[in-house]
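Shown here: the complex without one of its protein chains, the others still in place.
Presenting chain A:
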Amino acid sequence: MTTTLPSYDDVVARYEPVIGLETHVELGTRTKMFCGCPTDFGGEPNTRVCPVCLGLPGSLPVVNKAAVEATIRIGLALNCSIADWCRFARKNYFYPDMPKNFQISQYDEPLCVDGYLDVEVNGETVRIGIERVHMEEDTGKTLHVGGATGRIHGATESLVDYNRAGIPLVEIVTKPIPGTGELAPEVARAYVTELRDVIRSLGVSDVRMEEGSLRCDVNTSLNLPGQEWGTRTETKNVNSLRSVERAVRSEMLRQASVLDAGGRITQETRHFQEDTGDTRPGRSKETATDYRYFPEPDLVPIAPDPAWVAELKAALPELPRVHRRRLQEQWGLSDLDMQSVLNAGAVELIEQTVAAGATPAAARKWWLGELSRRANETGVELVDVGATPEQVAELQGLVDAGKLNDKLARTVLEGVVAGEGSPTEVMTSRNLEVVSDTGALTAAVDEAIAANPDIADKIRSGKVAAAGALVGAVMKTTRGQADAKTVRELILARLGA
């Protein structure tokens, strides 16, 4: 097989991609799906387990009502129909991440079906069809030992912690998404981003990809124009929004190179490699029919009362898309400006900064300017850049109060991002406050006048524009910590101009 990949432009000129996404969301319920064990992140191994989630003989699962409610709310937010009757199913497999040797899931009767989610890509709305939203339980964590760096390959044994086994999981599956062409990677990313925001707005999960409470599998296939869809691969281990985009792109390139060489795509599970950005084949999986799904005998069907569903629908919060429209109006932004706020992942940050007292313009300036630049440089999401909305609002407050000028404020922000404390603390500890002591300022002004008699004469004779040079001199002696406007006024006053 050839190892040189064709260029992306070349691939999208000759092939049409079809993508699909399967997303798992860990719900933020207090207890597990089928038992009362707590779900908190972390904890010593095997301290949050009971006979039910350990699958001990004689134990019986009971469904968590809050998890059903959260799943229905997710379904409603994704414009799905809610089933009036559905069952759980056993998915049988032998892998020690589940102590029961099966996972309780839903199979042919999901709780929510046939919805959609509108996402925006390059200013255009793309409607992503939602096939199903169903309930299941998370698996335990396996620690592979004896091999290289904790990987399953070459491991001699595995150690299992079942704290996570049984945590409520919601799986959201899109319909196949054809017709996105070269934008396929961006559409995939935009979908996961929007889905994350929708679920966060519902308050049913913290949806943090890096902690695994939002996990995404990416399906990709290529076909020649006018021909049937190609064989798809499923890429797992996609742990960030950026990786979603990269995974689709790299899989498109890989498949194109296989097809170009006359090869065939194998339907398989592949693993995304964060470091190289490509995908590698994963373990071969028992096929769908081999899971021997059958209705879970220990759980009776779920039949949501239509009145309850209607109540949940009426109580849905404002969804992110609508919310963004409202903010855009409040902030007085053009579609283009709003798009750049969105692309930067700054909507909520700006909103919170405004809530903390800054004007929309000032909040946008800091998040899209200095902080976005820094986030890009360090390769982190804006939300993790190291400054909070409260700190940004406080910083702007110091500027507005005349204690910091723009340049000093940027230096203070650097200190804040470096973890030196709040803006006020950084300003004080680094001694960055604007010199407002008129005595000290006057002395600096007099010094500048004495050092530049020619310029002083010019100003005395009415050439006010020449004051700029003296302002510069004063700013230099005060290490930029004076307010330029005040300095200028002082100079003009001292020289009687």
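The rule is simple: a contact is a pair of C-beta atoms (placed from the backbone, for glycine too) under 8 Å apart; a residue touches a chain by one contact, two chains touch by 3 or more; residues count from 1.
Just so we're on the same page, contacts and distances are computed from a predicted model.
Only one of "Branched-chain amino acid ABC transporter permease", "ATP-binding cassette domain-containing protein", "Aspartyl/glutamyl-tRNA(Asn/Gln) amidotransferase subunit C" or "NADH-quinone oxidoreductase subunit M" fits the UniProt record of the hidden chain, and that name is "Aspartyl/glutamyl-tRNA(Asn/Gln) amidotransferase subunit C". Between the chain not shown and the residues A:C50, A:A356 or A:L492, the one that touches is A:C50. Of the candidate positions A:G203, A:P295 or A:G369, contact with the unshown chain belongs to A:P295. Residue A:T156 is the one among A:T156, A:Q227 or A:S334 that touches the chain missing from this view.
Seen across the whole complex, the unshown chain contacts chain A at 29-31, 35-38, 44-51, 54, 56, 62-68, 85, 87, 92, 94-96, 99, 142-146, 152-153, 155-162, 283-284, 286, 290, 292, 295, 297, 299-305.
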